[in-house]
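Notes to accompany the following structure.
Every protein chain except one is present and positioned as in the full complex.
We just call them A and B in the order they show up, numbering each chain from 1.
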Amino acid sequence: MVEKTKDVARHVRLYYWYLRANWLSLMAYPVPFITMNLAGVVYSLGSVATVWVLFTRIHAIGDWTFPQVLLIYGLSIFSRSLFHLFWVELMSVSWMVRTGHIDRLLVRPLNPLYQVVAGYLDDDDWGELLTALILIWTSLGMLGQRTVWNILWILVAGISGSLIFASMHIVGNAMAFFTIESSGFTSLAWTIDEFARYPADIYGKGVRTVITWVIPVAFASFYPAQLVFGNGALMRMALATPVIALMIFACAYWFWTKAMDCYQGVGN
Amino acid sequence: MNSTLMSRRSPYAPRPDERDPVIVVEELTRHYRVRLDGERFVEKVSRFFKPRYRYVKALDGVSFTIRAGESVGYIGLNGAGKSTTIKILCGVLVPTSGIVTVLGVEPYRHRTRNARRIGLMMGQRTQLLWDLPVRESFDLLGRIYDLSRETYRANRDRLVEALDIGDLMDTPARMLSLGQKTRCDLALTFLHDPAVVFLDEPTIGLDILAREKIRDFLKAEKKRGVTIFLASHDLDDLEIVTDRVMLVHRGRILFDGSHEELRRVTGGSLGILEDTVRRFYREAELG
Partner (left out) sequence: MKYLAYTRCEFLRGFRYRANYCATLGGALIMVVIQWSLWTAVYRNTGVIAGISLGSMISYTMMGRVVSGFLSEPVALPAGKRIWSGEIVHDLVKPADLHFQLLFQNLGNALFKLVSTGLPLLTVLWLTGVLKVPRLPVLAVFVVSMLMGYVTVFSTSFLSAVVTFHTKSRVGIDHVYTVVELLSGMYFPLDFFPGWLRTVADFLPFKSIHYVPLGIWSGIIAPGAVASSLRHQLIWTMLMVVASRILWSGAVRSLTIQGG
């Protein structure tokens, strides 16, 4: 147990040095960094414009008003951008397996998943984070809910949500260890993310159960937003968000280790 | 004083056969499953629904022992099983059957423990941080291997000196030539004082001068008592750096002995290792 704790502490300490190296690498090309992120803002505004255009015509989705839908939407892209910024290198697992770069990570005294994730910081997704923050700030204003507690809660929810997204993408990309070509699974994970964009109760009962208890993407936006709305009926679900996030992450990590075992050829 | 204790403390014992075994491999096999593609249009589409597989024996009963401080060359054609062997010894792959121990532990079961004591260099697959000065790669790797500040500085300075890369330390890796990159990679491989080093085609694509520098460095490391496992196509590398050579073909070891023995076995008069090896291959193909 002491050994384990020490090991985790070592990984956390090292993360700073990885971050530093990643940040310096990004800064090696300042101009592309800026232009890519400006494009990133346009990209995110494109998806926000889609919601905005929709709401020039319609006044509610199901029973949810415009500011409520905006907060759910904002939370979903907040979680997603946090995931995207820090976990983007997961998308390279398939490439790493194909080219053998994954072997390099296996001959270092560190956790391989940690090395994949720590090895790169996204260069073009800071715009999405910015857009998410603007959306959340605006919707909180419209709802009259700009309190310190709400903002703190949004932060907790965002981190939990990013863990939920990360879990799905860990599973999707770990498929590369079985099938080498995993782009279908990767895009499946991206598609599942889409569930989080809209209020979870627009879906039928079956789907709602799945996105709550099996692939809990509804916890990346819909349930945590209920705390801000002060919705008594779903308050307990809202508060369960961080716990659910940790649980699904543990499952995803277990799957990753099994997939690695298969790649390394355990028991075949 | 107890002699076994002596030899364990110091890997530089005078008689090679008395040294501790560092790598022990017994009856090692490793199989792969390969998906078969159809030839014709109909076949391609039908195998989409019902795939067929073929099993390949990458390693088919390999045994050898390598003792501390030995320097061993590992040769074979492409696909003979060289890389598979190295991956198994590094803990990347798990054997299908057989026994493998490196420094007393099974590499796969104790992957991180093994990782701290071995070094691996794969030719043309750099571990340098691409956009950053070389120095940053050293710093990060020193931290990854938990080296104390003193050990880190001492090792780094020694390697920088030995490989003559002092001038490159502040250059971003992407601006280095292949030879420069290879030397930096080699230094990174030795940074944490590994007891065993696996080199997979370290001199691939390099010019004569760059090769010479690398061979000299490896010879010096051998003198320091590092066990070297060198897989290479370049027989000159092997002749200069190693004192024992193993020839692997279709997943089996065909020969294991000194360079002289190899020549003797194949007819004696052949002075060039390359011819010797070629003859061996031909016999293996016929047999």
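By our rule, contacts are C-beta pairs under 8 Å (C-beta built on N, C-alpha and C of every residue); 3 or more make two chains touch, one makes a residue touch a chain.
Keep in mind that this is a model prediction, so the values were computed, not measured.
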Sole residue of A:Thr191, A:Thr209 or A:Thr257 that reaches the chain not shown, by the stated touch rule: A:Thr191
Residue among A:Trp17, A:Tyr203 or A:Phe255 touching the omitted chain: A:Tyr203
Residue touching the undisplayed chain, where the options are B:Asp37, B:Asp146 or B:Glu261: B:Asp37
Sites on subunit A contacted by the missing partner chain, in the whole complex: 32, 35-36, 38-40, 42-47, 49-50, 53-54, 56-58, 60-62, 124, 172, 175, 178-179, 181-185, 187-188, 190-192, 194-195, 198-199, 202-204, 207
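Heads up, the rule we're going with is that only the chains that are shown with their structure count from here on.
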Contact footprint of subunit B on subunit A as seen in their complex: 10, 14, 17-18, 21, 24-25, 28-29, 99-101, 103-104, 106-110, 261, 264-266, 268
Interface residues, subunit B side, partner subunit A - complex: 30-31, 33, 87, 90-96, 108, 111-113, 115-116, 118, 120, 122, 125, 127, 129-132, 136, 139-140, 143-146, 172
